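I am attaching a structure below and will ask some questions about it afterwards.
With one protein chain withheld, the remaining protein chains of the complex are depicted in position.
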């Protein structure tokens, strides 16, 4: 499969276009108010290989339009995210959590991770230096934005491993901007999974994995699609049109046969060439990506804040984070 | 024509795909070092209508890759731009020039105008308050970034007219981020024209014209393509593939005929629907658009600086602008 | 008086240190919850000259600590500001209001004005293009950030006058960062007055006035102290110490007499020299001035939003402004 998506749910939809059911993959959908939750469980190595995603749980939360939420719906969405994070996290009362904001803060569509960190309720230093002033239910949370390979010269995984070995957290949460296949996912979808960050995933093409194997502790990854590869979207548009042509062509006719013979990979290469997209540096993104990242980062951060600390409200968070 | 380009040169190329020569349009190409200059002159009302661009002169400067220029080539490029601006500007020794940075500084691909303003050698206040300290050859230059309708609630044209009536400049130069049709123009092309800003042009969809008619003084517009509409690029990819299929199909065959019947406008609508692009809010842009805007703004600003002030070097400008 | 303050209330306090009451100046204080409101009315030309502030009304709102407000107290503060603005504004149902964000967005302590503009509920274009979709009670509000002389080469007053003549608003509101004399005012004080912006006021040293005389419409100015001149604060510290020494010295003794002879202006010059503050480019400011500006701008903007539009809540504003 040439076409890239970081969403397990999209990968599943692409697979099931041809095969109705895939052994070893469980999918459940649930609707809560205007939010659709899809839970994909990849149960076997075989299924993982087919899907191109490691074994584990992937929860996708989809809202109709993030930019249209009033403050009550916003709080409800953050609480819903918090519940999903808690369900995967298995936190204890004295757990320490390290949150990693992946991505490049200077490249807007890749800046989600660092933005989330800046809205996070970080407490580890306070629990250390003034424990008596901290209310019950506040867990030890710390956070870093390690930067990207091109700017640091260091694999993100090396930095995260170094810090993890010093901090010894009970859980690592990684935040990353993702690439989706479909424009309708952009700024409307949040994926939470317990498999960490796969090699090569994310907008910034991180090379090495961040997961329980590499870090030695459970790793939850939270991702939001912010871009689509320009080549992907053009290929998809082509498929949409050939599909529509096929429907209007008589089955068995020369035209139908020709259309069926069009090889997807060949088209993909052709498009890339035709559009001078020799490298992967062009993306499709909303015009107001700056604002979108800001809003989504706040939602993700508050989902984490409500998940990691007990008995706090968004208002408490606001006073704390400032 | 559904497909939008702000470049007169691209519009011309699209027209001449079908018709070899267009009456009333003159086109000259020139190569200076690695830079290609195309001069399009729209001479008649008829030609203007065909091209969708007002009568006047459009100079397009194309470099192979802006991000690869060393400082000597950068200076040469700025000087070349300066010469083209001067050729259109008809400046006198005591001309006052007002530079307008169009676009929204908070939306990266639309921020070119305000960025250029911040690199400009502005002198009007100095010539007024300490004329004796200013060297000969320094012209009176002032500049504003009027913002965009969605943030100010005021048509850009109203602000610019209000300021123009107070300042009474001899020339207005407008800077704007443009939409192109082809990805190969992005960050490599600079268009300079003497027709001002046409209604509806630019990334931010400015509604009203800024030109000699509306402002009462000559208006030069300088634009750089920073985005392509996502719908445009997908439509183009489709054309590329159907063209290629046509070539391989036998002329006169059923398949060939079917392909020929595909209506471009219909496809365009179909793609928009298929990709959930119900509005025009998705764009194709380089991943590092932030850096690209910064670099290009500096080049455009220095082209203007060298054009408007006599006997100065880029080094003088650097000390001055800071 | 060498020492500069943009607050009428501070100027009054300085005057009354020596003279108990000043003819032609009325002062009323009011306490609402944790907020202290001081209303200074300058009634005569003579009083205006003494105070160094034009005739008119100056309302100062002081909170104990802006960074410690929860969302209820924040809303109450914004509503209180809204009431004070309305009391000075005399708005009609169909009034058009132009808000001016003074200052330099690239110099943090001077960026309050442009920041306020970015949080404003701007409606003029909507009332023009889709009046039927706008609820009752929404007034026509538009806004610009004209930049500063050093960047535009144009006196702010020229830009504002040009735009005002085009828009013909019924009221102009100017926002500006101020210089105070006392550190306890910084980030805790908001001044609203109906005299506009006086020449030479503000952090960025605007030269010309913005008021009913220059603009032809009523002008309300809203200012927040963000800095103190470094020279001012050092001079004040000196006064504090000499005052304390005087108290401990016997009246009539040589020491007391020497202290009394210390000339304030001379000290001021001496300090400037001693500290290499030959120019006025050093300021005293909170370490986290970036955050302080962001918070205060939101409060001021919401005070204006609630004042200019009827029957709206902060939640409505949030959905609208984004």
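Every chain is named by a letter (A, B and C) in the order it is written, and numbering of its residues begins at 1.
Here, a contact is a pair of C-beta atoms (placed from the backbone, for glycine too) under 8 Å apart; a residue touches a chain by one contact, two chains touch by 3 or more.
For clarity, every value in this text was computed on a predicted model and none was experimentally measured.
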Contact set of the excluded chain (shown chains only): A, B, C
Omitted-chain contact residue, chosen from A:142, A:239 or A:314: A:142
Contacting the left-out chain in the complete assembly, out of C:82, C:283 or C:308: C:283
Subunit C residues touching the omitted chain (full complex): 106-110, 182-184, 186, 203, 227, 230, 233-238, 240-241, 244-245, 249, 253-255, 258, 262, 267, 270-271, 274-277, 281-291
Absent-chain interface as seen on subunit B, which is shown: 67-68, 70-71, 291, 295, 315, 318-319, 322
Touching residues (missing chain, whole complex) on subunit A: 106, 117-118, 122-126, 140-147, 149-155, 158-159, 161-167
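We take it that only the chains that are shown with their structure count from here on.
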Chain contact graph, described as a line, ring, star, complete graph or other shape: complete
Numbering shared by both copies at the subunit C-subunit B contact, with half separating same from different: same
Subunit A and subunit C: spacing of chain centres that average the CA atoms, whole Å: 45
Between subunit C and subunit B, distance of the C-alpha-averaged centres to the nearest whole Å: 40
Per-residue multi-chain contacts in subunit A, two or more chains: 291
